[in-house]
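Of the protein chains in this complex, all but one are displayed in their positions.
Right, subunit A next:
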């Protein structure tokens, strides 16, 4: 989250300086400053946020001579994605110049519509642990698997399991007391899951028969993303033997298929000095908002400048809000998203994002298709 935010020094503030760089100026006419502020910024008060809405009709400001319609060229000019952080399965990037609806759609698609592989059917041969069969199966299902779901097909209920739509994993552990009074396998971890590329070892029961080995199909061995997820604890003499069949699914059906732990965005914050506080008030402000503001000068000549420190909700500590309201304003830029993707491991986050965009495109195509069919049908009569 370590992000520097834009410095704003303009003292009478209403004109947002990002207008030129946001590059979504509309038509030839400019909106009045107040409206422009309301259009591009969320004003965060201590109690309420105003101008949160971003739904705009193309004709909203037609009377002012401003065209609010979407324009591809302008979009192309203004749109920008910068990756700011990429650590393992987590990615943070900034996306500028898109509407909130689009950003949200991408978020929603990633959570609930991007597919992954997850354990769905568990055939339990033996389970003498204290964990009940259903609970054990539920735990197994939530283990993220490191396998590219694009290599597989969806399996409908009536489909027979095959190497095209099913991955088979085996778990066979037995806890024993070791001669040195220790215990073996007293904890069952996700690393104990074994991939069976040749398919089920008990095809009669599971009716899962592979035509060919999956080893050729899948470039890497299938294994859980994390090796140290605790599945169960055993005591000497207890054993678990089971076979897990993984299928492809989406997060909408069950959270275990969601490719992300979560993904979200926040809006780019912006701190604006409405009026330069001086003297005592300036000192107080700096004290109340350490890091956010920096003190210049001292005594009666003290002034402040907006610092570099991160700020997510800088009204936090500022208890006497009423007093500082005239000097300071916290805003958020409506079309500047700081997006975070925390992938569970099946997808690389950037690939996932790309996939979400593609899915969005195909959804739009579908709508267009529908729209094309629409006039033909309705006007033929």
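Here is the rule we go by: contacts are C-beta pairs under 8 Å (C-beta built on N, C-alpha and C of every residue); 3 or more make two chains touch, one makes a residue touch a chain; residues count from 1.
The rule is short, and it goes like this: contacts and distances are computed from a predicted model.
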Check: Under which of the names "DNA-directed RNA polymerase subunit beta", "Histidine-containing phosphotransfer protein", "GATOR complex protein NPRL3" or "Mitochondrial ribosomal protein subunit L20-domain-containing protein" is the non-displayed chain listed in UniProt?
Finding: "DNA-directed RNA polymerase subunit beta"
Checklist line | Among A:49, A:275 or A:298, the residue in touch with the chain that has been omitted | finding: A:49
Notebook entry, point to check: Which of these, A:82, A:159, A:227 or A:252, touches the one chain of the complex that we don't see?
Noted result: A:252
Next item on the list: Touching the absent chain in the whole complex: find that residue among A:58, A:130 or A:202.
Entry: A:130
Notebook entry, point to check: Pick from A:155, A:170 or A:332: which residue touches the chain that isn't shown?
Noted result: A:332
Notebook entry, point to check: For the full complex, which residue in A:108, A:121, A:233 or A:350 touches the chain that was left out?
Noted result: A:108
Next item on the list: Spell out the interface residues on subunit A facing the chain that's missing from view.
Entry: 42, 44, 47-50, 52-55, 100-101, 103-105, 107-108, 111-112, 124, 127, 130, 132-135, 138, 142, 251-252, 254-256, 258, 262-267, 312-313, 315-317, 319, 332, 340, 342
